[in-house]
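Quick notes on the structure that follows.
Missing here is one protein chain; the remaining ones are kept as they sit in the complex.
Let's look at chain A:
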Amino acid sequence: MLDIWEVAAIAAKVLLYTSLSGATGLVLVRIVFVAHVTSLERRLRSFALVLTGVAFAATTFSFLLRGAALTGDVSGMADPEMLGLLWTTSVGDVLFYRLIGIALLFVGLFIPKVGVWVTLTGSLIALWSFAQIGHIPELDQTGIRLLLLLHLIGISFWIGILAPLRWLARDPEKLAAAADLGHRFGVMASGVVLVLVLAGGLMAWLILGSISLIFSTTYGVTLVGKVALVALLLGLAAANKFRFIPAMQGGDHAAAKHLVRSVEIETFVITAVLGVTATLTSVLALPM
């Protein structure tokens, strides 16, 4: 059974994954689709600020929870010896990268024009922290760390499009803008999904090393669960791209409602995928 600190660690990680990838995604969407999201500028900034705040809280809480995991009780969260010990390991490096990245993200949101590049830099530094800990560094190859970074950027971009697309699709007066944003993202997403699937598949193969371990280890079975959820996501994305967006381009308001619903389900499934990922990276050892 998972103990309370492991459950709390997974919950904090899900919060961290969703908030950091969400904030990064909004930054990417702001850069790539600047013309489409001009009308959403204020909303985007406010949402990114909230997500950055949640990412800061989740980062800090995750670090303190690791202290608790070392003593088995809440005292570890404020134990200078335990927290100092953590600081000397890769956990400390990760905390450093994340706090610097989140600070840049936060500051950049208040700077006009060039601020977006500051937020992008912050996002990338924070995302890079994920390549400093967990199972990927155990493989000890810079190329694989870059592959993970690429994977995370792709996921963030996907997550980042959800809120702006939903906001536009909910407004009947912005049907054409929503359809155009959805269409352009759909074109780019074909490439993004390919990179995501290839990078994810390659990392899984490098981590597992053998197909037989997929069904004979908890790690492998959990990974299969993640892939199944991703397949569901791809199904939803395909429905958006081939059914709802083309219908919206033809002026169909009912299709926009379907798209909104689909985006909401996607958000739920992505959260589940991140939950499974948090479990894989928190409590499951690599199969040997």
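Keep in mind that, in the parts below, a residue touches a chain if its C-beta (ideal position, glycine included) is under 8 Å from a C-beta of that chain, and two chains touch if they have at least 3 such contacts; residues count from 1.
As a convention for this text, contacts and distances are computed from a predicted model.
Novice: Name the omitted chain as UniProt records it, choosing among "DNA metabolism protein", "Copper resistance protein CopC", "Branched-chain amino acid ABC transporter permease" or "Transcriptional regulator, TetR family".
Specialist: "Copper resistance protein CopC"
Novice: Going by the contact rule already stated, which one of A:T60, A:T222 or A:T267 would touch the omitted chain in the full complex?
Specialist: Candidates A:T60, A:T222 or A:T267; residue touching the omitted chain: A:T222.
Novice: Identify the residue among A:L44, A:A58, A:V91 or A:A177 that touches the chain left out of the display.
Specialist: Only one listed residue reaches the unshown chain, and that is A:V91.
Novice: So which of A:L40, A:M82 or A:L274 would be touching the chain we can't see?
Specialist: Touching the chain that is not displayed is residue A:M82.
Novice: Kindly note down the residues of chain A that lie in touch with the hidden chain.
Specialist: 1-3, 5-6, 66, 69-72, 82, 85-86, 89-91, 94, 133, 137-138, 218-219, 221-222, 225, 228-229, 232, 269, 272, 276, 279, 283-285
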